[in-house]
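The complex appears here without one of its protein chains, the remainder shown in place.
And then chain A:
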Amino acid sequence: MAMVDTGAVRLHVQRIGPRDGRPATATLVLVHGLLTDSLASYYFTVAPAFAAAGLDVVMYDLRGHGRSERPADGYTLDDGVDDLEALLDRLAVTGPVHLVGNSYGGTVAFGYAARHPERAASVTLIESEPATPAWAVKLGGILDRVVTQLAHNETDAIAWITAHRGHNTARLARGAARLARDTTLGRDIPASRVLTEEQITAVRCPVLGVYGGDSDLAELAPWLEALLPDCRTVVLAGHEHSVLVEAAPAVGDQVLALVREAERAGAERAGAERTGAEVR
């Protein structure tokens, strides 16, 4: 198991690439969601296909999640972007990367692209959105429910979840309750500094939004397309918030198509610049 010390926190990282020894054509960074999620949601779904397609695939557990260290505090969105920035620095990933984020992980990925537009080759937001004031209010509501109902009344809450949602969901909920109880995550995330419209539209790389047709977030698709300079969205019918895991092959194909287009466009731009330089 690879642990990377960013200087602020020790993060669990998994990195896979093409198995036949070919050099990778681009780097893809996959960021998971909050509380019950970990890099496993990519590791056993889309990541093997990305590596087989010739990509260098970097996955990590957010602080407090999976096998990463769980500091008591430091859970604002800016802390999350700082962690990602420091991690890529430690891994010596210097060129532009293709970012993929699921749910809150997409908000972190977009935050990185907004902070460093020149380092983002593309961004895929799966059931996710950039950090806006409305986003912070929504997350505040969700986290308040987790903290008050789950973390502070765990026995009753877990009994209800076991009866109505089954053993596996109850186990995940217990993990979420521990994280909410042991850290300031529940307070930090809603208190995060959000992005201005100017910061959001500074992300000029290709952006793909993927949503489940039965998810509340699907209504963000037209807004996102209208707001961003280069954005398309895909709504996968019959899926909810866990579309990444439920419809992994379809989501993976969309991401690969975006990465290939962005790489081709980047190569054409570089070619045009070279030709321009020669003419001059």
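One rule holds in what follows: contacts are C-beta pairs under 8 Å (C-beta built on N, C-alpha and C of every residue); 3 or more make two chains touch, one makes a residue touch a chain; residues count from 1.
In the analysis below, contacts and distances are computed from a predicted model.
Q: What name does the UniProt record list for the absent chain among "Acyl carrier protein", "Ferrous iron transport protein B", "histidine kinase" or "MFS transporter permease"?
A: Of the names offered in "Acyl carrier protein", "Ferrous iron transport protein B", "histidine kinase" or "MFS transporter permease", the one UniProt assigns to the missing chain is "Acyl carrier protein".
Q: Identify the residue among A:Ala40, A:Ile142 or A:Val235 that touches the chain left out of the display.
A: Only one of A:Ala40, A:Ile142 or A:Val235 touches the chain omitted from view, namely A:Ala40.
Q: Write down which of A:Ala49, A:Ile158 or A:Val194 is the residue touching the left-out chain.
A: Of the candidates A:Ala49, A:Ile158 or A:Val194, A:Ala49 is in touch with the missing chain.
Q: For the chain that's not shown, point to the residue among A:Ala221, A:Ala248 or A:Ala265 touching it.
A: That would be A:Ala248, which touches the missing chain.
Q: Name every residue on chain A in touch with the hidden partner chain.
A: 1, 14, 16, 19, 38-41, 43-49, 61, 66-67, 167-168, 171-172, 175, 245-246, 248
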